[in-house]
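Apart from one protein chain that is not included, each protein chain of the complex appears where it belongs.
Chain nomenclature is as follows: A and B, assigned in order of appearance, with residue numbering initiated at 1 for each chain independently.
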Amino acid sequence: MSLAQLALELGAELRLAPGVDAAHEISGLSTLQDGKPDQLTFLANPNYRRFLKTTSAGAVLVTAEFADGCPVSALCVDNPYLAFAKASALFNTAPLVEVGVHPSAVIHPDAEVDPCASVAAGAVVEAFAKIGPRASVGANCFVGEGSTLGEGSCLYAGAILHHGCQVGRDAIIHSHAVIGADGFGFALHQREWIKIYQLGGVQVGDEVEVGANTCVDRGALGDTVIGRGVKIDNLVQIAHNVQIGDYSAIAACTGIAGSAIVGKHCTLGGSSRIAGHVTIADGCQVTANTFVTKSIDSPGVYSGGLPFADSQSWRRNAVRFSQLDKMARRLKDLEKQLAMLSCTKDE
Amino acid sequence: MSLAQLALELGAELRLAPGVDAAHEISGLSTLQDGKPDQLTFLANPNYRRFLKTTSAGAVLVTAEFADGCPVSALCVDNPYLAFAKASALFNTAPLVEVGVHPSAVIHPDAEVDPCASVAAGAVVEAFAKIGPRASVGANCFVGEGSTLGEGSCLYAGAILHHGCQVGRDAIIHSHAVIGADGFGFALHQREWIKIYQLGGVQVGDEVEVGANTCVDRGALGDTVIGRGVKIDNLVQIAHNVQIGDYSAIAACTGIAGSAIVGKHCTLGGSSRIAGHVTIADGCQVTANTFVTKSIDSPGVYSGGLPFADSQSWRRNAVRFSQLDKMARRLKDLEKQLAMLSCTKDE
Partner (left out) sequence: MSLAQLALELGAELRLAPGVDAAHEISGLSTLQDGKPDQLTFLANPNYRRFLKTTSAGAVLVTAEFADGCPVSALCVDNPYLAFAKASALFNTAPLVEVGVHPSAVIHPDAEVDPCASVAAGAVVEAFAKIGPRASVGANCFVGEGSTLGEGSCLYAGAILHHGCQVGRDAIIHSHAVIGADGFGFALHQREWIKIYQLGGVQVGDEVEVGANTCVDRGALGDTVIGRGVKIDNLVQIAHNVQIGDYSAIAACTGIAGSAIVGKHCTLGGSSRIAGHVTIADGCQVTANTFVTKSIDSPGVYSGGLPFADSQSWRRNAVRFSQLDKMARRLKDLEKQLAMLSCTKDE
């Protein structure tokens, strides 16, 4: 793709370096440090500005502000990171999916597979399931009875969509994600656990991404709901009847317990945990490794956990944690005693 | 199902609302708030009592105590939550499994599949494996050499039971659970890791449930053992040679390290972690996000972790954690000084 074409595709203003032609070919993306003459790179984080001067990339996506300091051709845009995201789609190397149903796939006669959909080898599609136009079901995937994979959505190899679950348009479900396994519900009876069958389903909105080995459980009564444009990383647990608001993003290893409600435009850092039945307001940012034990009413940044240290120092301090309440009481005592002492002295 | 039938099935006393017939049909379950005239609901948690007065459900499972305040027909039982669990089985919407072996399944000639079992498309069953009566092996599952899936037990799509692993009766293994992968064992030799082959297996008791994407590793020597009626949620790690006592329940994202022993009737909250080789007594309750670093000898409730806060407050306090030992010493110093001061003053 020529620099001229790239400028057109990305809506960028092209400022050619001396001696470079607008027909100069770009064949891939790289970083400022590693960029080669046939690669496009970007400067989004000002911390990396020092790499700009010495880059050997063919062109750099920059804001106008930094374009002057660019030793190679510049593609000026308002948001270089966004332009880089768009460029990543142009140079995507993922293999194309073949339209049609692979002969080894097992499609129930009552399933509806759009003629423009793809179903790969070993996939199983059950009765009354619907695979929309341009949707693709990867190798060895499973689509349960009555479930829907919307137009342009994709199940990667091994992903599972259990019965009665709906995935909207242009969603991506990564490998071995499990959508619609039973929620974890039991009634205790004479010290044994009696299963509560999980009668709800899962609704996954348009443009959602669900990471590899992530679980989204079906609702007990009513559905578990993942809003529009939500992005979920790998190895995340979304329990039954959770609701995730539109455009929220959830990093890896996070667990969200049953019936929790996460607002719109929230971000949950990696390994964060949300207790059951709590509600998190729109626009909250929960930093990595935080355990949210109660509802959050207003947008803001929330944190938990503790800093690490070398083990010796850490152990010295950690052992004091179990004395913390006593320390607080001793502190109060001291304050009282000192106050009394000051009084008597003043007399 | 009529109200009369439901009362019979659930062992409930039917108190019909004025004008309602015992033949009134119930077609599903719902909550007090959302219940419609053809739905059954329940009041188990007294906090929800306020929703009883205005429910539009067809009937409510209640204790006799609350039946009088019920504006619709009541099904009186001792334990409404248990009755609700039983009702959930009556209204379960999960698709029925077809008896027989799907032509695309690959069954080793030396495997034994009961004629009343089900093996779905793409499943692989190896030599000397046994699939019991009414057991079902889901789509693309794998059952290794010499493993047993007991009567009435179920492997959901993509679940894996490696060689030499035994699953008892009426167990449920959810999608992509991996039973019997190698335990994580290595000997260090000249700074390289030498694999210790894992020669044991896994024993999963009757009526156990293992969640989606959960791992139960095979033992190094001897077996990893999951007791009768144990319920394990999604994304849980059970390392080699762990033993889980009967009727314990383990919530999602929990990790139990090698050779740990969890007693009977324990509950482990979500994201709890149990260190290797520790023993937890029968009847312990470990709350969510707790790291159990040493053995627990007596039943009780155990907790760990820290409350979260807005990031600014949290940071102010977290930074003090690394000064905690020094603070404790300064506190002690102050106490000494003050004591001396008081003495001299008294002289």
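Going forward, contacts are C-beta pairs under 8 Å (C-beta built on N, C-alpha and C of every residue); 3 or more make two chains touch, one makes a residue touch a chain.
In this text the structure is predicted, and so the values were computed from the model without any measurement.
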Legend entry - Residue of B:F42, B:Y247 or B:F321 touching the missing chain in the full complex: B:F321
Legend entry - Among A:E25, A:E65 or A:E335, residue touching the chain not depicted: A:E335
Inset, instruction - Could you please point out the subunit B residues that touch the chain left off the display? - result: 104, 106, 122, 124, 126-127, 140, 142, 144-145, 158, 160, 162-164, 176, 178, 181-182, 184-189, 191-199, 213-215, 217, 220-222, 235, 237, 239, 253, 255, 257, 273, 275, 286-287, 290-293, 300-307, 309, 313, 316-317, 319-321, 323-324, 327, 330-331, 334, 337-338, 341, 344-345
Legend entry - Residues of subunit A in contact with the chain not shown: 28-31, 34, 79, 81-82, 84-86, 88-89, 91-95, 102, 104, 120-122, 138-140, 156-158, 172, 174-176, 209, 211-213, 229, 231, 233-235, 247, 249, 251-253, 265, 270-271, 288-289, 305-312, 314-315, 318-319, 321-325, 327-328, 331, 334-335, 338, 341-342, 345
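Simple rule for what comes next: only the chains that are shown with their structure count from here on.
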Legend entry - Superposition of subunit A upon subunit B: rotation angle, C-alpha, nearest 5 degrees: 120
